[in-house]
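Every protein chain except one is present and positioned as in the full complex.
Per-chain numbering from 1; labels A, B, C and D assigned in written order.
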Amino acid sequence: MKDLINKLSKAYELSDVVYQRPNFTYATANKENVISLITQLRDLEGFSHFVLLSCVDWIEDNIFQLSYILNNPTQKYDLAIRCMIDRKEATMTSAHHLWEQIATYQRELKEMYGIEFPDSPRLNEDFILEGWDDIPPMRREFDTKKFSEETFFPRERPQSNDPATYMKNKMHPDEWDNTPSSKG
Amino acid sequence: MSLKDILLPFKAWANVVKEPVSLKDPMREGAPRYRGFHKNDIEACIGCGTCEAICENEAIVMVPVDGVETKSGDSGLRPLLDYGRCCWCGLCVDICTTQSLNMSNEHTWVVTDPEELKFIPGIDKKAWDTKEEGWKKPAPNYHFYGQERVSMDELHAEERGDSFIEFVKGYSKEQAQLEADRCVECGICTATCPAHMGIPEYIKAIRNDDMEEGLRILYVTNPLPEICGRICTHKCEDVCSVGQQGESLSIRWLKRYIADQIPSEKYHEILDTKNIYKGDKKIALVGAGPASLSAAYYLSLMGHNCTIYEKLEHAGGMMRYGIPSYRLPYDQIDKDVKYIEALGVQFVYNTNVDATKLIELNENFDSVYVATGLHLGRSTGIPGADHEHVFQSIELLRKITQGEEIMVPEKVVVIGGGNVAMDITRSMARLQKAKYGKVQVLATSLESEDIMPADREEVVEAREEGSIIDPGWGPKSIEIVDGKIKGLHVHKCLSIFDENKRFSPKFDTEDIKFFEADMVIESIGQGMDISYLSEELKSQLTFDPRGRLTVNESFQASLPWLFVGGDMVQGPDVIHGIANGHKAAIGIDNYLNSKK
Amino acid sequence: MDFELKRLGFTLLGLLIVLNWGLLMGAAMRKIGARVGKRYGIPWFQPWINLVKNYAIRTSLSHGIMFYLGPVFRLSGGIGLFLFMPMIIGSQLWLNYSFQGDLVLIMYFQFFGMLGMALGAGEGGHPYSAIGISRGLSQFTTIELPLTLAIISIAIQYDTLSIIEIVQAQQGGFMNWTVFTNPVATIAAMLSLLGVLSHSPFNLVIAPNENPIGPPTEYHGSFLGVLQTNRAILHVVEAALFMNLFFGGATNWFEFFAKTFLIYFWSVFVGVVFPRFRIEQSVSWFLKVPLVIGVLAVILYM
Amino acid sequence: MSLFNIDTDRSKYPQPGEDGKLVVDLDSHKYVKLWQGPNHPGVTGNMALELTLAGDEIVQAKTHVGYLHRGFEKLIERRLFIQGMQTSIRMCVAEPDTNEYVYCQCVEELSGIEIPEMAKWIRTLVLEMSRLQSFLRVVPGQGGTTGLGIGVQWGMYMRELILDRFEELTGGRIYHMYFTPGGVRGLLPDGFKKRMEESLIEIDDFVKRIDDVMYSNAVFKKRTVDVAVLDPRWVDKYGIVGPVARSAGFKRDVRKDYPYLIYNQLDFEAIIMNHSDIYNRSRVRWYELQQSVDLIRQIMAKMPDKGDFKAPTPNVLHWEIPKGEAYVRAESSRGEYGLYMVTDGSDKPRRVNLRGPSYTQAVCLLEDMLVGANIADVHSIMVSLQTCPPEIER
Partner (left out) sequence: MSEEKNIEQPSKQAKTFENPYYAKREVTGPDGQKFIVDPMKDYFSDECPTVHEPNSIPVVEKFLNWARAESLWVLGFGTGCGSIEIGPLLTPRFDAFRYGVMPRPTPRQSNVFIISGYLAVKTLKRVIRSYEQMPNPKYVLALGSCTINGGMYYDSYNTINRLDQYIPVDAYVAGCMPRPEALLAGFNKLKELIKAGKAENANEYAKNFDWYKANQKKIIKDWNMPDYNW
């Protein structure tokens, strides 16, 4: 595994290599290199089984991390290629020509994160959601609880009480608050 | 396709003559472990709300219920289950600190009005309340949070036995975080703590390794964290919900851990007290004990000028002169005191405030706060108690801490079962060990072992150090032969309080014992010295039947300018002192503002 | 009383008996089928309740006149079959309106209901109705072929097209039954009976998995009630037809019940243990196996 | 390779237009558009197929999912690590334990917890039981799709027996919520092994019967043999896993290839066949059903009686896991089942992504496999691929 990574590192500038398990490695590649890298992995290195295409929203750093997990079924090891793309202009080269299933992943990512994959088939069709007109729901800034409460009006319930506050109010009603903001 | 393929399927018809496997009555019982509807033992439940915290569906709401009182250690809240949310995972049962919440194996409930599906188990009577079977906590050693205290490094009994060096070393970072991790953040402790410290909050700060935040939280309610972190009577730990099944959290040590991490120089910066506003109001505080220090601290923050008058040469009061330094080293007292001093509080040492001085203070200052503590020992009054080798523990302790030479005989008997008795026992043991190399101290108390007022660990540690603790005996007389004390006669104590809960011990005069001793130390309580109140003042003040000054909720005595606090009002307890110092500070502030 | 009037009365009474027997037999078969599946199955009176329930449905929504007429056609197909089917041989009154050459009419009525249903379901507008109908018609055509051949064979054998005469020819001991005198035709007919009663493996038309319910997809409430009524009658009458043609008819009601039950049971016996053929498979099967046997039966008696 | 002689002539089907999309002119009266689902007994679960038919034959198929979308992955981002356990389990209702396992294993791997030996045995037992109950549904269910109802009836009863054992062991019937990060939530109850063995004996009997009634059934064979044949080249193209890939001759079994828990102490071989039609795909599952029974017996014979079943974890109310990412896979009855978890050092996962076998099998593979099939076979094909909509849309 290490040999392979070393070999690929030269050509594709892999960084942040993590040897998670003896048969599982993570590495980060540049956005431009990813497609040619996974093409090489598929065609030359025997990574014929595509496992997963996923996206992680690092909202603090303003990036989306795309993870391509590939599996080599004969050698029985996995390689996950990470790729960072800009959150503002979330566009990535499509890889649907390599594995048929990637088109589905890309449809989902488009719908859930708003990432564009130009030329990917049926990209703009509704996949899971229907008639969604808010920001893509899997983005971190989308507050699902707030959305749910505003949209689906839950049944009313009694207000919950924090034991500490409740006890204090009940047993020592006129005493001070202990939150750091109020000094004395 | 062969003939076999056509004929073999007909074998299925063999079933037609067999009895069907359908349940005749399909309404079965759930399995013994089945996670069905909830039931709650209302008596055992303390309303800690851990179930609410772990419930991912917000299906549990803590609500007040009729018939359950809010009291120390019981929030008076009980979980309300919303079966419009519940997913029957049973985590609430697994984490329940008291194991009062369980699930029955009942599983069928159909309603037409969904509002019925909200109920308080145990309060709203349900058919399954009496069912025995159902999901319970899987095993005694199955936990979602640590059950055992992280033990603190301390000196062994042999090492510590002959010195007054602080023997509890304090937590390391890893230990503190491990211990802090056990907290379930229920907050039951907060209301129980006299000062209402934000205990879960500062424990959280430890977990986040944010000591500055921790210190800020501490100082909101307690300006003496180093002191409290060592010698607080930790009422919080008694009610800690983690302690319901395992060992309660070492809240005191964690507090000390925070204070220990930060050097005193950084206090100003962290607490943002560099430029506090100073007004023109002046307050005199008598006695430099915890109550005064606390009051002075908060008054300073409010912008008042405080002057503390202390009879002895250092601040700290009973903390310095009553508690041996192996428990509370002096430099730690100084650390807290120095910070208060740095806020502009003036300390006047070696100044005894007597009746005239008090009047003078009243004239020169806007308000006077008196917290002179309980510095007089009480005597048992048994025959022989007036012997010169019968001492008061308070007096002895003060002498020990002041470094005065005291008599260290070979055999000592201590009468009393409180923390002070333990202090003197252990102090004497140390002195004996240093002098003779062996310990022959015996402490006896009226209360039996289980109701001894002293902290458990004090008793345990005292025994580790070689002292004998033999509780449950009432002192009868001190045998004096040739003007020298021979020992103490005791008889078995049967009960301490009568049916009206008044102090009235009963003894079994048949069951007697004799403790040999060269010296007897009485440690059965303390009294206050209010000689500085002139008769004229006394006549204007009111006292309660136990001889204590009556005060209102902000510790204002019947004379408006006089505020009273500390042990004098609420008995010997440092955290109470701090708390009522804080309250008095608020009261004084209000009083001064209203006077304008 | 006038004989004709009396006959009308008996025919109506016979219809009632047949209807109830059909419902009961349906429930019994379902219970037997359930037993094979290791369960108890519906209560025996369930079909009556279902019928009442369906007639009591308040909504009655028609997609057009043909939609309305579809169940009516279907029911008249079933009743028509009944009217020309002799029930009990030996009693003039239970012979219904059977007459010379009624065999031809019966073959017609078998198709009549199906066609009416086709028109009605087609108007329902539901694609599954249309698919079910096209499947049903193509399958039923091939089911009819071996049956017709078998009937031609026994018509040649007994030299008549009257059911009554065919039955009477079989009287006098069970060895006279067509099943023994013309086993080949009987086999062809019994195989096509599986299709006629639309049990597995020939029930793709109304299969829930492949096609929610087939032609009656849109039918509800009283329309469905009519269809259920028809189904109960039709199953008994079809069984009675086979009883009359191949199993010596019935001389009393007990014999009638026993024989129709067994004949009906035959389709359940096969149906429970076999899954469904696809339409083109069942079409080709009917054209391969029963049709060849039917042709053989005709040739043998030519 | 004549066996795999697939009709690739699609000239009679709609052709792609200039923009790459197929041109299906519904108004030309050549095609019928038909929706199968979501309210249709002929789809597996709550999903829909948009079929374009020419006669009885499908010329174009589109899968429509999202009817069961609950936004799990979003919800788990709001859940503590302990709370994710019962959220993740609901991702696939037919076989929930695999979800639990991959979730807990991810948490354990990222936080560096090693679970006790006993917990590993019990987890393996539960996972195998879960596979078994899933097979008991789907093996006779294949007959059910073609109208053979009795197999389903028997199978469901056998599954009930396993569910009874589950209820006894875990306290839940369908959703067991029995694995917790760190181990499991209890030991086997008294007499469990005996009752389990009794159930297994009944299942042995069922296995034989279903062979007689279903796999030897002339009509069933006619409906399933050589129907919807899977081209072995498709396996990598579509990412096919589990019994479907194994029936096409690919020896891919996570339990063998990437042994987890105590599978390397058990004696079994991956079952493969080399012609993947509906019949063989179902047959592979039938063999695996027997294999599961055998594995359960092995586990019960070899497992220790007592032991710690849960490793100590940090306080679950504020359990923070350092930054990292993990992909954990397990073998479900449908094949490789994986969970990708990313943590960021807080007490909640940053991202959780589930990769169920249906994700590719029910969307792109099904869409291609249905072309040219008869509409009466749609349900059979879906069941033979064991499509499970909730794990597609989560």
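Please note the rule applied: contacts are C-beta pairs under 8 Å (C-beta built on N, C-alpha and C of every residue); 3 or more make two chains touch, one makes a residue touch a chain.
Not measured: the values here are computed from a predicted model.
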{"item": "Displayed chains contacted by the hidden chain, counting the whole assembly", "value": "A, B, C, D"}
{"item": "Residue of B:Gly84, B:Gly303 or B:Pro409 in touch with the missing chain, whole complex considered", "value": "B:Gly84"}
{"item": "Chain not shown: contacting residue from A:Ser36, A:Asn62 or A:Thr91", "value": "A:Asn62"}
{"item": "Hidden partner interface residues of subunit D, rising order", "value": "27, 29, 33, 38-41, 45-46, 66-71, 74-75, 78, 86-87, 90, 93-94, 137, 152-154, 156-157, 159-160, 163, 173-175, 390"}
{"item": "Residues belonging to subunit B that touch the chain removed from view", "value": "20-23, 26-28, 30, 37, 56-59, 82-88, 107-112, 114, 117"}
{"item": "Those residues of subunit A which, in the complete complex, touch the missing chain", "value": "59-62, 87-88, 114, 129-137, 139, 141-142, 144-145, 147-149, 151-155, 157"}
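Throughout what follows, only the chains that are shown with their structure count from here on.
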{"item": "Subunit A-subunit C separation of Cα centroids, rounded to whole Å", "value": "62"}
{"item": "Centre-of-Cα separation between subunit B and subunit A, whole angstrom", "value": "47"}
{"item": "Junction residues of subunit C - those touching two or more other chains", "value": "36-39, 272-274"}
{"item": "In subunit B, residues with contacts to at least two other chains", "value": "9, 12, 15, 21"}
{"item": "Residue ranges of subunit B in contact with subunit D within the complex", "value": "1, 4-6, 8-9, 11-12, 15, 21, 30-35, 50, 53-54, 56, 87-91, 94-95, 135, 138-139, 141-146, 181-185, 204, 207"}
{"item": "Touching residues (chain side subunit A, partner subunit B) in the complex", "value": "155, 157-168, 170-172, 174-176, 178-180, 182-184"}
{"item": "Residue numbers on subunit A that touch subunit D, as the complex places them", "value": "18, 20, 23-24, 26, 48-52, 54-57, 65, 67, 69, 73, 76, 78, 80, 99-101, 103-104, 121, 126-130, 137-138, 140, 142, 144-145"}
